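With one protein chain removed, the remaining protein chains of the complex are shown where they sit.
So that you can tell them apart, the chains are marked A and B in the order they are listed, and the count of residues begins at 1 in each.
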Amino acid sequence: MGNFPGISGLFFDEDLLIRQSSKGVYGISIPDCGLKDFELKKTSADYINKKFARKNDPGLPEVSEPTVVRHFIRLSSWNMCVDSTFYPLGSCTMKYNPKINELISSLGNIKGLHPLTPIHLVQPALKIIYDFNLILCELTGLDEFSFSPQAGAAGEFTGLKVIKKYFDIRGEKRHIILIPDSAHGTNPASSALTGFTPVEIKTGANGYIEAKDIERHLSKDVAAIMITNPNTLGIFESDIKKISEIIHKNGSLVYMDGANFNAFIGNVKVLDMDIDLIQLNLHKTFSTPHGGGGPGSGAVGVRGFLKDYLPIPYVSFNEGIYNISEDKKYTIGRIAPFLCNFGVLLKAYAYLLSLGKDNIASVSEIAILNANYVKKRLGKILDGADPFEDRLCMHECVFTDKAIEDHGISTIEFAKLLIDYGFHPPTVYFPKNIHGAIMIEPTETESIKTINEFLKAICKIRFKTKKSAALKSPRKTKVKRVNEVLANKYPVFKY
Amino acid sequence: MHNFHYFPTSESDIKRLYSILNIKSKKELFQKIIGDIPLIDANNLKMLSGGIDELSLFSYFYDVALSLPDKNKFSIFAGGGVYNHFVPAVIDSLISRSEFYTPYTPYQPEVSQGTLFALFEFQSMMAEILGMDVVNASMYDGAESLAEAILMSLRLYLNANSDYSPRQGQQVQNNYSSDEINPHSNHLILVSEGVNPNYLSVVKSFVNNIKAKIKIVKLNKKTGQTNLNDLKLKLSAGVSTVVIQQPNYFGIIEDLEELEEVIHGFNPMPFFVVSGAEPFSFGVINPPGYHNADIFAGEGNSFGNYMNFGGPLLGIFGAKSEYIRQMPGRIVGKTKDAKNKDAYTFILATREQHIRRGAATSNICTNNSLNAVRAAIYLSLCSKLGFKELSLLNLKLAHILHEKLLKTGLFEEWFSGDFFNEFTLRIKNKKVSAVQFINGMADRGILAGIQIAEDGILVSATESNSTCDIERYAENAKDIIKTAV
Partner (left out) sequence: MTIKAGPFYFSESHEWISKKADNIFYMGISDFAQSELGDVVYITLPEAGKIYQKGEKIGEIESVKSVSEIYAPVSLKILSINSNLNDSSELINTDPHGSGYIAMVEPLNSSDVLDLMDKNTYESFVSSNHA
């Protein structure tokens, strides 16, 4: 495969730890807490009623420290990650996760902080949360952010609860949330969870929701529109201001799903689109690592008139003291047990400080340039597959399976083939309104050289790959094509 | 001008990109995309300074860390849902592998076997510890996990008791607020007073969107266990769920056997949901699965994770296997690859938001996988014997502390029930409030507990506390309480 970074080396096999057990072995150094001999000899029956006592030990492995280390190191080698290769997963913003931020958040006194430590001892931590809020407010134009939500979907839930409470207080019964068909599945799911009825609106031929199409969905039942901008097609919602106006005229609110804020950061204030509230995914735009599935943080920002509805607790500042406050008049209540995912927020804050005002605007500018470069080049390679050929995209672009299907290759095979070239596949089969969708997000931390290698691989797949090879892909991974039918038909969920 | 060090694109690269796209400037680029929406000039931002170099940035946060309580000197005896357990060096070392912390959710199983395998081991070990059939790949935290458990129990209850959707295992439409699909609009959820009050608040935020009410089942004032008579009194037709925390918020071990008999003995049968914030207890006491719990939903942060000032934590969600299709969140399953070798992948995704959208069992997408992998490494290190030994050590230290503090004569027992590693005390000296005591102790380098009443504190001990720390706690407590006027 010439210059591609495709893996061609050695994979270690590794069995479940439970199958590597030797009776009596363990891998942890138990702290010597200074117990006296007679205390060491006691059993649980000396302290608690024996009817509570557990008789059978849980079936954990019995392995030493080096066995555990080798095990997990071997497992780690079976993962692709953003540090090892281009990871253009659309709408996931897989940008570089700065190492300094990891170092900062792992400082002992920070990671070891108990959430219920008296506030006079945690002033610097509270200050970080407070200051981060001020920066996000300025970047978005909104008036206050809540950091309670633990991830994007929790942010949506929080925002929708704010909307619900807002209308409850006004004595209005509105139960519909308008959601474009290209929206992430969390949008309708969060709406249902909040007791709303999600109603789907169709994306127009140009890739965005047309204001004139909104009218017919309007009624006194509409609480809000939940609009991802730029949407999951990578297209800017061009009618957003008109839509906001129409929605507001209807007495409804505009919720923006800010999962794709990487397209705006430092250049556009979302308030200028007349939105009312937004969630920002700190694990996307703000460079915190995704951890193979989390943790994240889904900060929710609102305009002034919704501030009193935000979750509690929050950080306030008065007479030189930072406080953890719960005095919000119409608060929707608590979303998380403590203040926020501080360990995540801290990294996002450090990221913004590193960038500073002199570099922050380059984030979205380069992200957009990269995506449009991919769109333009790939539009030629995958002839006829760009559904929005005449438009510029924002931070990501999407293609249909037309060109590859003409060549006999399906989207899933295309994805698996890319793996053998050493690239993580794009998001596939999403959004649903694009046939066999291939959705590519090359963030600002990817070089043109990397993108060119990726495009070259696609070129080879498009023009040179035989169907028989596609069916057998991926060939170079630790495991070959995973049998998902078997996995779902006969679920095995533990050893 | 040089590039910012996170951007591989040089000035001339940027120029090249513009020329390829046939666009002259950033202004034109944005104008073509966003029309008349104004561009901001980041240089005018007031809340953001100029970029800070790495050395200065580190030194700034190093100072922040220095001005926080010193992790290695500050003795923490506060729990309340987050416990200060020892984290072996192996965990940070392994988790610092980019392969673990920098991928996305494993959507492409062939290139994510490491994460999937580790999560499968996590699910398996947690299922063993809890005695539950199936545990998912994590939720956010104990509170959110419990809220989701209650929603799930409601769906199951509707399935079991409504003519509307009687088919076993079928997905119930998720629009809880509509009378149409929820003919029983008088559902009651009974929650023990022993459930962490923060969890209860979060549960309320989830449940107040649906037509179900929460009623609190009181604690026995003497033992601190859930009051069985009050439970019996409040059980009625329409009670879909009873929630008990084990050990409860006040550290007391609940008699799950007795409770289960009453709960499952009632007709129509409510679902028995057990919560918990300290799964270490299940090294010593019977886990919820042994008492026929339908769902366990709680916190797993004690296993290999730091307290992180309250987040991220690690939500645990387990259930009986017959309810697996109503579970929220990701579940990893074992299967085969094309060459018939063992392989792992997410299973039963049709429950989830990306497929079932508005009718999904939950809206959760990103969860706390990395925290779950930490827990998997931790539990592997602990192994069978280490886990039991550590659990026993927690039990012993808490009892040593308990005895020592009572012996000072400054405190009296609040509840008499058996406890694991956390307990409650009343400060006898009326001149010292719980807050004053805690603040005073904190200034002496001891986080003495959490206020639960004007004169009541909740205290915990873990293997991070030595008998010396316990001694120091007692001495300082004497100082503060005796010298108060």
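The rule we apply is simple: a contact is a pair of C-beta atoms (placed from the backbone, for glycine too) under 8 Å apart; a residue touches a chain by one contact, two chains touch by 3 or more.
This structure is a prediction, so every number in the text was calculated from the model and none was measured.
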From B:A349, B:L385 or B:L406, residue that would touch the chain that is not displayed: B:A349
Identified contact with the non-displayed chain, of A:L10, A:A205 or A:V485: A:V485
Residue numbers in chain A that touch the chain omitted from display: 429, 484-485, 487-489
Touch list for chain B against the chain that is not drawn: 166-167, 169-171, 349-350, 355-356
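Methods note: only the chains that are shown with their structure count from here on.
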Centre-of-Cα separation between chain B and chain A, whole angstrom: 19
